[in-house]
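The other protein chains are all here in position, but one chain of the complex has been omitted.
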Amino acid sequence: MCAATVPGIRLEFRSSLFVALWICTAVFAFDFAIKLWLRFSSQQGLDYLLSPQGLIDALAVVPIPIAFLLGVPAETAWLLASLWILKLTANVPGLSLLWRVIALESRALASVFVIFAIVLLLAAVALHVLERANQPEKFGSLPLSLWWAVTTLTTTGYGDAVPKTFLGRLIAGGVMICGLGLFGLWAGILATGFSAEYRRRDFARTWDLVTRVPFFRNLDPAAIVELARMLRRLDVAEKTVVIRRGRPGDCMYFMASGEVEVRIESGPVRLGPGSFFGEMALLEGGPRTATVVTTIPSTLLILDVSDFHAFAAHHPDLAQAVEAEARRRRIGPANGKAGPPDQAAAH
Amino acid sequence: MCAATVPGIRLEFRSSLFVALWICTAVFAFDFAIKLWLRFSSQQGLDYLLSPQGLIDALAVVPIPIAFLLGVPAETAWLLASLWILKLTANVPGLSLLWRVIALESRALASVFVIFAIVLLLAAVALHVLERANQPEKFGSLPLSLWWAVTTLTTTGYGDAVPKTFLGRLIAGGVMICGLGLFGLWAGILATGFSAEYRRRDFARTWDLVTRVPFFRNLDPAAIVELARMLRRLDVAEKTVVIRRGRPGDCMYFMASGEVEVRIESGPVRLGPGSFFGEMALLEGGPRTATVVTTIPSTLLILDVSDFHAFAAHHPDLAQAVEAEARRRRIGPANGKAGPPDQAAAH
Amino acid sequence: MCAATVPGIRLEFRSSLFVALWICTAVFAFDFAIKLWLRFSSQQGLDYLLSPQGLIDALAVVPIPIAFLLGVPAETAWLLASLWILKLTANVPGLSLLWRVIALESRALASVFVIFAIVLLLAAVALHVLERANQPEKFGSLPLSLWWAVTTLTTTGYGDAVPKTFLGRLIAGGVMICGLGLFGLWAGILATGFSAEYRRRDFARTWDLVTRVPFFRNLDPAAIVELARMLRRLDVAEKTVVIRRGRPGDCMYFMASGEVEVRIESGPVRLGPGSFFGEMALLEGGPRTATVVTTIPSTLLILDVSDFHAFAAHHPDLAQAVEAEARRRRIGPANGKAGPPDQAAAH
Partner (left out) sequence: MCAATVPGIRLEFRSSLFVALWICTAVFAFDFAIKLWLRFSSQQGLDYLLSPQGLIDALAVVPIPIAFLLGVPAETAWLLASLWILKLTANVPGLSLLWRVIALESRALASVFVIFAIVLLLAAVALHVLERANQPEKFGSLPLSLWWAVTTLTTTGYGDAVPKTFLGRLIAGGVMICGLGLFGLWAGILATGFSAEYRRRDFARTWDLVTRVPFFRNLDPAAIVELARMLRRLDVAEKTVVIRRGRPGDCMYFMASGEVEVRIESGPVRLGPGSFFGEMALLEGGPRTATVVTTIPSTLLILDVSDFHAFAAHHPDLAQAVEAEARRRRIGPANGKAGPPDQAAAH
């Protein structure tokens, strides 16, 4: 749909394209009207209109007719359809995170930005003074010089304006190295903050899932917190192979929701939420002994072998419970041949 | 004000611009004179002049008249006004941090710089040997070759000098990959150091605020330290929405200073320093039940849901106190309908 | 072998090259046929064909004859030989890691990608509107403008399309800075995830080795976990100098497998798996007193001096055992002269 704007410039498909675009606009307008009516009827209309979501919905609908009314040519007016891409932001969980990171780290980011601005201006002035005699069309005014400076400081380096004097090149080299440093700071602060924030949000989700698995209920709270930090959530689509027989095993899985099928020799076994599988590889090492496939979209919690050993060392009860279960399985369904499969218990 | 230097090149607005610039200079000169007089009267004048702040103040005032006296044309002289941007550094908390990081990590940074210099020189020499026959105007001397090397090693890539021989391009490819590696080291060291240092300073600030919140006073010192590491400070302007009703709740707030208004059905409730709000979402999950807006600029301490659970597991007393308060509120103002709002206690 | 594709374009060596390429293809085809036959005979043929490894093997063999059958010229057909490089992926331990990181961090990466797409499209539309009048051949259509945007946002900066208007350059500067920020996020998320995942896998390997060293067996499980986190695995080729006499010593070594030769004055001593060496430098400081060289490819576990002190502070038994061994050695083989060498015990 959004991709439709790209060939919107071509002349051949004009009519069909315009129809498609009008339909899209109509759909968005209808959606916007419904939302507006619902909110106003519950007396939250203004709240909605001023919220980011409301603004994006309005921006997707309102500007296009206005542009047509103002007599803007159709090709240009339809470029406003590119604002539709903002609708994607509603589905991006990371965007609100990004705002929070920026809010929390605003002072650090502002510091780097000020240093950036200082280096930018001083470099532009220096190059303007040094190069304006030789290249007036490229460094003749401060805005031109600033353009060079921003191109260089971000290490983009278009090459449309390049210093020619010896001193100018020396300063340019310094600016590039500064650019690397500043960029490193900027990236480091953003990335550190973002990943920290992301881990917190992830923990909150994992926590919800952990409290739902009956197997963990008789652990003490400190152990649950420790475990929730170790477990990593994995959303798997249906009919996906989670474990493949013969591969090295480096983790076990707890099921938070969904269903999996364990394909063992004595026929497939289905496991539902609350069960676990893949513990053999952790207890005994060696390759996986069965293939496990999801039957419906499932949410799994992964416990790595390293975390399993670390956790088991401090809380031997979990390890014992897993081992007891594993022993029960080995004796139970397996018929003495080969390695008994990674089968799971339905508690 | 600083932006005024940019169109300072244009000819049209000369007179009005020059007036504005002279006024700025006069203001800075007056400010500098006052400061100087104050410090000299308290016998710290020389200290001030030699401090970074004093140097910046002096640089903002002194060079411009000197330039005019030396007969430098007005356009060039006013470029010295770009030094005014250095005044911004006084307000940047991160700059002193940056100096400290550079001081602490100086050995690591110097190591990377030396490797950078070695790769730079050897690459320049190699390319000079390989390319001087074909492109004497671009690689004919070592300084020209160094210019190419610095452009390439920082991955700026102007494209004004490009190796043409097969061997030269092979080396150039290696230099680019080295550049990525060195840049990564450089950025990683700076960013790691900066964010570690920033966290320390942040902790020091949070610590001050935490000791002021009466709710935390009866915790033991180790718990307060642990808590101060988890809490994150958030400065909020007045009339900002902190919590929006209906949004998912992932943290609770303690007030260090300022005032907020909790908009619940039974009318707004105001909360001052020392109180907390937003704890419902942590205890029961589910969306926020009230909108909270600041009335004056406030400083809040955020406790994430993940940190709350982790802390509560090791120190059940805080969780119990928060829960007791929450239970009190639920029975108190709420009239049985729906979810009672996230209201806060004024201790 | 893969490098043979590069001069595959040159005309001189045609015949000999083609022979070499045909031989390679034949080898791969033979290898593929054998594998296929083996798997089908064990009724896993389809599984193999659909696995990534099977697909890569098939891609290395099947397309080339098909291309020749379709009448594609030889030079072009042989370009398909570049698919052989995919065979390298089988030996890359990091590739499966990378997939797992991407799976686990998919939401965060997708968020950044959506922001990337939004900035890309909006910047392209803005520049298209601003620059199409001046540079129709470079910004005249949205695809052209998108090409500029992707070049700038990734800070590649070819310089083939450069904005000329003031507003266009302002936006371009903003796009570059956005590019740095987005890149930082992207790199940070990937790198953090990758290194965390790598550490887990490393731990799992170290764990296996640690449990095989008899010296660690009487430690309690929590201590073993702590130790396995500290130890770092180092695979050393044969005849490599591990410790050089006179160098400062900052770590000790435990042998997981292989053999080393300790070159001391009273003749070389050979040490096998389970022994340790280099502990003198940790206990007494000072330079290494002997050179240690591997005789066969060996796997060593490194314990840093910092980790040794940290571990010894919490678990004095390990330190005492190491010290007892060191004392035994000092009295034992050494003949009173100089410092007795870093010799190891074969338990």
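We just call them A, B and C in the order they show up, numbering each chain from 1.
One rule holds in what follows: contacts are C-beta pairs under 8 Å (C-beta built on N, C-alpha and C of every residue); 3 or more make two chains touch, one makes a residue touch a chain.
Because the structure is a prediction, the values reported are computed rather than measured.
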| said: Can you say which of C:S106, C:N134 or C:S195 touches the chain missing from this structure? | reply: C:S195
| query | Which residue, B:I189, B:V213 or B:C251, contacts the hidden chain when the whole complex is considered? | reply | B:I189
| note | Sole touch to the unshown chain from B:T25, B:S82 or B:T156: residue B:T156
| said: Touching the hidden chain in the complete assembly: which of C:G157, C:G173 or C:G258 does that? | reply: C:G157
| message | Contact with the hidden chain only, please: which subunit B residues? | response | 103-104, 107-108, 110-112, 114-115, 117-118, 121-122, 125, 128-129, 140-143, 146, 152, 155-159, 162, 166, 169, 173, 176-177, 179-181, 183-185, 187-189, 191-192, 200-201, 203-204, 207-208, 220-222, 224-225, 228-229
| task | Extract the touching residues of subunit C with respect to the undisplayed chain. | result | 2, 5-6, 8-9, 76, 79, 82, 85-86, 88-89, 91-95, 97-98, 116, 143, 147, 150-151, 154-160, 183, 186-188, 190-192, 194-195, 198, 232, 234, 244, 250, 285, 304-307, 309-310, 312-314, 316
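Going forward, only the chains that are shown with their structure count from here on.
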| Interface residue identity across copies subunit A, subunit B - same or different by half | different
| query | With chain centres defined as C-alpha means, what is the inter-centre distance between subunit A and subunit B in Å? | reply | 24
| remark: subunit B to subunit C, mean C-alpha position gap in Å, rounds to 34
| Contacts with two or more other chains, residues of subunit B listed in rising order | 155-159
